[in-house]
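Working notes, structure below.
With one protein chain removed, the remaining protein chains of the complex are shown where they sit.
By letter and in written order, the chains are A, B and C; residue numbering begins at 1 in each of them.
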C-alpha cells in the first residue's frame, strides 16, 4: 500500500510518500493507527484530514486493500 | 423642448428627435398628451415607456421645462 | 475605484487589460455577452443595438456606484457595442477587479441585472 502525503501532512511527516506493508484489508481507523504509529506528529491533523483511495475520497466505512494508493488530504486551499 | 425617440418609440414616431414649443413647465401627463397628439401610434407604449429629462429618469410628479431634453425610454434590452 | 465605461460601434477586443492595476487585486471576474445565431427561433446574421449614449454612460456609472457602496471593488470596465454586431461577436464586456471573488461575482451579476432593467440601450433589429 502506497501512502501519499500532501501539504501540511507532507511537511509534518517529512516525506511525500512511503510504502506500508499490509497483508489484509484494513479499516480507516486501523490505517490511521498505522500511519500515526510512524508519524505521531500527524495526530492533530487526523480530524481534519480526509483519506483518498486510488484518487477518490472515501467514506468512514471504507476498507483499504494492500494494493491501494492512499492519499492524506488535509484541508484544501486551491484557487 | 427637445424630444428624443429611441427604439420602438423612434420606429413608431418615425423620427429620432423633434422640438416641442412650450411656454410653461408641464407635468408628465401634459407632456404625454402633447406627444401623443403628434404621434398617436405611441399610445400603446405609454404605460411601459419612461420619460428621462436631461439624461435622468423622472418620477411621476416631475415637471418638464421648456429648455429640457426629454427622452422616451421604452423597455431596454442591452447586454 | 477605477471605472471605465465605453459605448461605441467598434468590435470589442477579445482580451482586455485588467480593470484595476496593482498587487491588491486577487479576483478578476469577467462577462462577455455574445450575439447568438438565433433570435426568437429565427436564424440571424446579427443584432443592431442602439443607445441613448450620454444617459447610458451616466446610468451605468450610477449603478456601479450603488453596487460598490454595498460591497467595494477595485476596478470596473464596461464596454457596450452599438450598431451592427455580427453573430459570434461580443455585444457587451464587463470586467470587475476586486480583492476577493465574492464581491467581484456579486458586482458582475448585480450589474448585469440592473443593466437589463435601467440602462437605455436597445436591441432594435436583426440582420
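FYI, contacts are C-beta pairs under 8 Å (C-beta built on N, C-alpha and C of every residue); 3 or more make two chains touch, one makes a residue touch a chain.
On a predicted model such as this, the values are computed, not experimentally measured, just so you know.
S.K.: Among the chains included here, which ones are touched by the excluded chain in the whole complex?
M.R.: Across all of the complex, the chain we cannot see touches A, C.
S.K.: For review purposes, identify every residue of chain C that touches the missing chain, sorted by number.
M.R.: Listed in rising order, the touching residues are 14-15, 23-38, 87-88, 99, 101, 104-105, 108-109, 112.
S.K.: Tell me, which residues in chain A touch the chain that this view leaves out?
M.R.: Within chain A, the residues touching the omitted chain are 4, 6-8, 10-11, 52, 55-57, 71, 73-74, 76-79.
Convention: only the chains that are shown with their structure count from here on.
S.K.: Centroid of chain A to centroid of chain C, CA atoms only: how many Å?
M.R.: Distance between chain centres, rounded to whole Å: 47 Å.
S.K.: Can you work out the whole-Å distance between the CA centroids of chain B and chain C?
M.R.: Result: the chain centres lie 26 Å from each other.
S.K.: Using the touch definition from the top, which residues of chain B touch two or more other chains?
M.R.: Nothing qualifies.
S.K.: Give me the residues of chain C that touch two or more other chains.
M.R.: none
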